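With one protein chain held back, the other chains of the complex are shown just where they sit.
Chain naming follows the written order as A, B and C, and within any one chain the residues start at number 1.
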Amino acid sequence: MAGSKYAYVRNFELPDPLLQGTFMVFRLDGHSFHRFSDAHEFNKPNDLRALQLMDHAAQDLMEQYPDITLAFGESDEFSFLIRKSASLYNRRNAKIVSTLTSFFTSSYVFRWTTYFPDTPLKYPPSFDGRIVLYPSEREIRDYFSWRQTDTHINNLYNTVFWTLVQQGGESTTQAHATLKGTVSKEKNEILFSRFNINYNTLDPRFRKGSTIIREEIPEDSQTETSTASDAAPAKHMRSRTKPRTRTVVLHCDIIKDEFWVARNDILSS
Amino acid sequence: MAGSKYAYVRNFELPDPLLQGTFMVFRLDGHSFHRFSDAHEFNKPNDLRALQLMDHAAQDLMEQYPDITLAFGESDEFSFLIRKSASLYNRRNAKIVSTLTSFFTSSYVFRWTTYFPDTPLKYPPSFDGRIVLYPSEREIRDYFSWRQTDTHINNLYNTVFWTLVQQGGESTTQAHATLKGTVSKEKNEILFSRFNINYNTLDPRFRKGSTIIREEIPEDSQTETSTASDAAPAKHMRSRTKPRTRTVVLHCDIIKDEFWVARNDILSS
Amino acid sequence: MAGSKYAYVRNFELPDPLLQGTFMVFRLDGHSFHRFSDAHEFNKPNDLRALQLMDHAAQDLMEQYPDITLAFGESDEFSFLIRKSASLYNRRNAKIVSTLTSFFTSSYVFRWTTYFPDTPLKYPPSFDGRIVLYPSEREIRDYFSWRQTDTHINNLYNTVFWTLVQQGGESTTQAHATLKGTVSKEKNEILFSRFNINYNTLDPRFRKGSTIIREEIPEDSQTETSTASDAAPAKHMRSRTKPRTRTVVLHCDIIKDEFWVARNDILSS
Partner (left out) sequence: MAGSKYAYVRNFELPDPLLQGTFMVFRLDGHSFHRFSDAHEFNKPNDLRALQLMDHAAQDLMEQYPDITLAFGESDEFSFLIRKSASLYNRRNAKIVSTLTSFFTSSYVFRWTTYFPDTPLKYPPSFDGRIVLYPSEREIRDYFSWRQTDTHINNLYNTVFWTLVQQGGESTTQAHATLKGTVSKEKNEILFSRFNINYNTLDPRFRKGSTIIREEIPEDSQTETSTASDAAPAKHMRSRTKPRTRTVVLHCDIIKDEFWVARNDILSS
């Protein structure tokens, strides 16, 4: 064959299988999203449209990859839990990382106009991805607790910061100085005493991030749910095997046991 | 800090640096593009719009990453040569693979309507990516020879196949049977004797694939070139350091020495 | 500093940490031990001296590395279980594999004359080693079941084979032919009907391999045990932390639950 004398270059490809029997967490982050959110005038401290777009892309990814049992997102990042027993792409690292990051990115751009009908994309946004392996359920629980704690810390800071700027008339430099060294309690106090805002009553979406799970669709409601799904992009259906399931976005606590006890299929093989 | 007791999960992240002093070849391939091209009614055997879109996304990637010195594409795949001395993202494998695949994908979707103004995207397309390391120039030369030989083999087959179907009235089953076991010479002969087509005079874009290089912009032509660039998406500018360069798409032989001798900066550090 | 301009070559060293929170199994095998056992006239099918020497080297390794909680050996191979929480050499793969293989080899050669006082070493024997990671206890149990099943299969075959040769007067070619295609039951039958040997009453060392565990030394018996230890190389002491422990060689079943239930510290962190 004409190409055969060059085909030896394939032998330089090295295998990169991920250890069997371990949970994979696939996390992606927006690349230079500070600049991207400025260029597209995202609302501060949270842009509802941008967060819903992230959720939608994450749901698309879960529809596409049944091995994903859970997703959690905040700001411009999302984490996906891939079941321990998954043999997705023979557990090849670069294949999984690149394909999932690509699909998420593609969905994000594809659905942009749905969430930003009046804001044309100025340039193509991108994400980076990575996979981390965890051997046990304890570590998975702690991983997601780590991310949700991070959501809380970031959102509290950003909420106070932008309230000081937008309602308190402080410059961004002043607001940083005001917050420097404060602990959570003091941040809550600033919000409450100066702006009469009770942090704990703010939209849980911002305080708790987005948790996406799969939910069974009751047999008799499948037709009507399907219709609902078209209208509400937060609910999608898939029907590979019965029972049919759809992905659902929640904004709830995932640190305490309750969430997990009620959904033990998330961590099962 | 509130999150600190969970932060230990970060320690499960493993380093994945790529060996220094080696060329990296980053190759990406369309994921399920057979289905994608059918769904969006690509022309057979080659869809000029789809190829130009691939080229444009590849040029965008080269604009973004100065460490890429050469790109070669055919069909739904593209290979990028990253210079030996590159310290891009500290040569972390997953970071490079995911970010570059994401950016290319994003550009592809972002620019879709430019090339397919009348064909709305039905769903988000995706790509997979991988990096292969090569220690020496010989292997890089052979890698690109391997890809261009592959372009030739595939395009000759597809050209004859679709001519048999579109002009010869054969079914796809018949066309496969007609071609089974034929060598290049016989395929050329079918084209010529039955359809009066001289394969070697067909558009070199289809026969040779797309090779993208960087080219210096002559000082005095920079303003006008810039204008030209806006009109012709095949030429982009960058100006990080002088001399300013732009990427240029060629459809030429890259197997013989001539291409490389004239451009020895491609393989230099 | 004089050497500094060359020191950059250190940067080519790549990190190779093993995933945290997983059990490591370190297995080593004799390199070309068929030739080695012939050259040193090992008894067939089992050479007690050679097996005891292997056990002793394995015990030395366990004395040296407290993170090893269990070892299992047969013929010229030994497997070591390293606890999940071990931070030995920062879990660097090459460091652990090379150091442990080296130490075992060294002990084997060092103690050779103790077990082969009349057989001088003709040349230096060597071993290869590898580490395999296992995320859960189930897999560790199955790993050791796999090795002990292998011991059984090999030893039954070898026992019948050499009995046919040594007592049955068959050539090795004939013995192979006699055994070809036989199942365990038939092999037992040959031993019993032709040679009046009940396989299950043979020395468990040969049938079950060597399992090495750590055992606490009762406080009041430590002095006398120490003396016993000197005489019997199968028992060694260590006293890093109280309670003092020693390694003990067993020849028992490790497939059934009983062994593990009685020693749950083997799998604990």
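We take it that a contact is a pair of C-beta atoms (placed from the backbone, for glycine too) under 8 Å apart; a residue touches a chain by one contact, two chains touch by 3 or more.
Please read these numbers as outputs of a predicted model, since none were measured by experiment.
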Hidden partner chain, touching residue among B:Asn11, B:Asn43 or B:Ser136: B:Ser136
Residue, one of C:Gln59, C:Ser75 or C:Thr105, that touches the chain absent here: C:Thr105
Had the left-out chain been drawn, it would touch chain A at residues 11-12, 14-15, 17, 19-21
List every residue of chain B that touches the chain not included in the displayed model. 19-22, 84, 133-136, 139
Chain C residues touching the omitted chain (full complex): 1-3, 6-10, 12-14, 28, 31, 60, 93-95, 97-99, 101-103, 105-111, 121, 123-134, 139, 142-143, 145-146, 149-150, 152-153, 184
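Simple rule for what comes next: only the chains that are shown with their structure count from here on.
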Distance-maximising chain from chain C - centres being C-alpha averages: B
Comparing which residue numbers chain B and chain C contribute to their contact, where sharing over half means same and under half means different, the two sides are same
Of all chains shown, smallest offset between own Cα centre and global Cα centre goes to A
Please report how many Å separate the Cα centroid of chain A from that of chain C, as a whole number. 48
Averaging only over C-alpha atoms, locate the centres of chain A and chain B and give their separation in whole Å. 30
On chain C, where are the residues touching two or more other chains? 19-21
